[in-house]
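Heads up: the structure comes next, in structure tokens.
Subset of chains shown; positions unchanged.
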Amino acid sequence: SEKDREFQEKIDRGVRIEANDWMPEGYRKTLIRQISQHAHSEIVGQLPEGNWITRAPSLQRKAILLAKVQDEAGHGLYLYCAAETLGISRDEMTAQLLSGKAKYSSIFNYPTLTWADIGAVGWLVDGAAIMNQVPLQRCSYGPYSRAMIRVCKEESFHQRQGFDIMRQLCQGTDDQKAMAQDALDRWWWPSLMMFGPSDKDSVHSEQSTKWGIKQNTNDELRQKFVDQTVPQAGWLGLTVPDPDLAWNEEKGGHDFGEPDWSEFHEVLRGNGPCNRDRLAARNKAWDDGAWYRDGLTAHAEKRRNMVAEGAA
Amino acid sequence: MDPLVTFCLRMGDTTLILGQQTAAWCGHAPVLEEDIAFANMGLDLIGQTQLWYEIAAQAEGQGRTPDDLAFFRTERQFLNAQLVERPNVDFAHALMRQYLFDAWHLPIQEALCESGHQAIRELAQKSVKEVRYHIDRSRDLIVRLGDGSEESHAMMQGALDALWPYAADLMAIDAVEQALVGIGMLPPLDRVACAFEAETAVTLDRATLAIPGNGHARTGGRTGIHTETMGYILAEMQQIPRSFPDARW
């Protein structure tokens, strides 16, 4: 249609789309799906890291981790707000998460088993997330773009903190070094999977690219992540658990092995190590908190009635 | 033990254990805003803990670090008030515990702003701003949930009934504080209990909550006598440092 054409021209000229602008239903839906999925990831992402707050091994690390988990909840908040500008309520999105209908980043279905996992999650998972998110700062939809600018700033801080945990472990006792290597071994492949399947196998990519929602292919970002991370692992004295990993002078980047995509699809289908536990934790929090939400609503109601009576 | 060290441990242990309990709600609170608020309060409390432990460690002069104090003492050596170790039964308990703590924490921090000990004075001047923010938030929630639905009222009253007896342990004053008041290191602390009574009387009344009558005072935390929940808190908190005693983190 004419409107669709005009919309595409705006995108192509680099004009930001704002909440009250006309937009195609598909664009709206794609963004709602993507932003809410991103918000849910921040919310569920509190769980694997929150798992170590009470057990962080120093007061300083405890404070840093608390601040990080707080930031994640904050990111969830901005992102829900950005999604709400597209005409969906936070309660609707929450219901979709809790019923299992909405997805969140599969990486959070892996468990954090040792303190080193908190380092690895910051270093690798936040590292991969930033790769994915940096281009989104230039996303065609204004509210999402602005949310991402704020998110990215904090995420790169988190990544540095994660790396610092790894650094301390790698400079520590033999037990600590082994712990760091073990965490890298377990988080490496799931981190590579965070970029999604190869673009040739990815369903939504083409239209999203045209709409200025997606800027790079999954494979480009994965390559960039590997090229950034491998030297860091080297600096730490850790071994990346990929026998096929090798520097390719010609392409100016690393060759590396293929992640186990059957595992990826299993986790996506709900069969990852923690899918059940994550959803159960979120559902419990929501159900146990019903009295709280109802109580605040009842109080607000009372207040309104008092004001109305006062006015009458 | 030097009364100054004891006093700082009483304060720092109390903020640490509450911070630990508060932080456990991250990702499990009834709404996202509470996830954020509880993380934020936890963060402030851990920060205050570090400051108290620094003063304690310095006064003690035995080369122990704040982390040594947090991770390498046993239950009977922890001097926190029993209130803060009471379990996270439900979110009503968490809110009420926080409120009762805040209702004591604000006046004691205000008093400590006039401490004759420079580091304590500076700590208090920094903390008191955080604490004011905490009590504004927790007082508001107590009122709204106490005077909310029938269920929320019942939840908050249940939490108050369970926790009120432990408030006494916050206010407990013994020879340690008296000695420090005597040498001007602490200002007189009687007004703290008065302020606590005034604050809670007004707020709980606005919240339509009844202060339990038979609330016998439970005390002992300040001399290392705890409740049976305390050991489990320490087991979890200290696990990693105790498992790798030679490691730095």
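So that you can tell them apart, the chains are marked A and B in the order they are listed, and the count of residues begins at 1 in each.
The rule is short, and it goes like this: contacts are C-beta pairs under 8 Å (C-beta built on N, C-alpha and C of every residue); 3 or more make two chains touch, one makes a residue touch a chain.
Predicted model only: the values in this text are computed from it and were never measured.
The stoichiometry of the whole complex, written in the labels shown, is A x2, B x2.
The rule we apply is simple: only the chains that are shown with their structure count from here on.
Centre-to-centre spacing of chain A and chain B amounts to 34 Å, using the average Cα coordinate of each chain. By the touch criterion stated above, chain A contacts chain B in their complex at residues 43, 46-47, 50, 53-63, 66-67, 69-70, 73-74, 76-77, 80, 115, 165, 168, 172-173, 175-176, 281, 284-286, 288-300, 302. Interface residues of chain B facing chain A in the complex, by the touch rule stated above, are 16, 20, 23-24, 26-36, 39-40, 42-43, 46-47, 49-50, 53, 66-67, 70-71, 90-92, 143-145, 147-149, 151-153, 155, 236-237, 239-241, 244, 246-249.
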